[in-house]
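Left out: one protein chain. Kept in place: all the others.
Let's look at subunit A:
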Amino acid sequence: MSATARVPRKRFYRARAHSNPLSDSHFPVPIRPSDVDFDFDFDFDFDFDFASHYPQSSGNPMDLVRFADVGCGFGGLLVALSPLFPDTLIVGMELRDKVTEHVKHRIHGLRATNPGHYNNISVVRTNSMKYIPNYFHKAQLSKMFFLFPDPHFKEKNHRRRVISPHLLDEYAYVMQLGGIIYTVTDVEELGDWMKSCLQNHPLFEPVGEDEITTDPVVKLLTSATEEGQKVARNGGQTFMAIYRHVASKED
């Protein structure tokens, strides 16, 4: 086993837990989805008829991404989802530079130690609150994940929250009809906030209890990530809101 294949130690990638989503950081942003530069690498052979699905696409594998983990942190969810959905391309989006680098190295390490696996996940450094429409086409994603987002407790900072009535318009835009949005937090006030934003949004409906119990992804929300494991260790409570994108009911 070569040194480069070793899974990187988190200790060398420490970063502040908070990053200001309002500031324009200095990373490249694609002008539109078909311009996405493969900053991140999918090692993936896939037979896909681009022309009929995306007449304007440049044959870019980015078009195939179906799941997005918004604020993926150290990549725990990506790594857990990869074997469950081996034919689906999954992308993590993270604002912090050092953390993104860690995830990249982690994925490379896993691919080296598990040949033929973990080829369907990757990460991109970006501000998903500003640039989601730059990366994804209309109705592209079937799942979006928002795990333990920054609560931004002060009322004046509520506008920095990643789930908000205005941003839900954009998430609905990039999601397919029937696509599911998963949110979880250990902060009760934030949990109530996210649930009420989703409940009040005309393009989202709650997913039924039966469906939640049979969805293999749901238990990953609290167990797959470092944040989730920390909450479980401390015996904390978690609050989930799982909603489906539906059509507008305007007559």
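In this text, a contact is a pair of C-beta atoms (placed from the backbone, for glycine too) under 8 Å apart; a residue touches a chain by one contact, two chains touch by 3 or more; residues count from 1.
Just so it is clear, contacts and distances are computed from a predicted model.
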item	value
Protein name (UniProt record) of the chain left out of view, among "EF-hand domain-containing protein", "glutathione transferase", "tRNA (guanine-N(7)-)-methyltransferase non-catalytic subunit" or "Coatomer subunit zeta"	"tRNA (guanine-N(7)-)-methyltransferase non-catalytic subunit"
Touch with the omitted chain, as defined above, among A:F27, A:F85 or A:Y173	A:Y173
Contacting the left-out chain in the complete assembly, out of A:L64, A:L110, A:M129 or A:I242	A:M129
Absent chain, residues of subunit A that touch it	21-22, 24, 31-33, 56, 129-130, 133-134, 138, 165-170, 172-173, 201-203, 248, 250
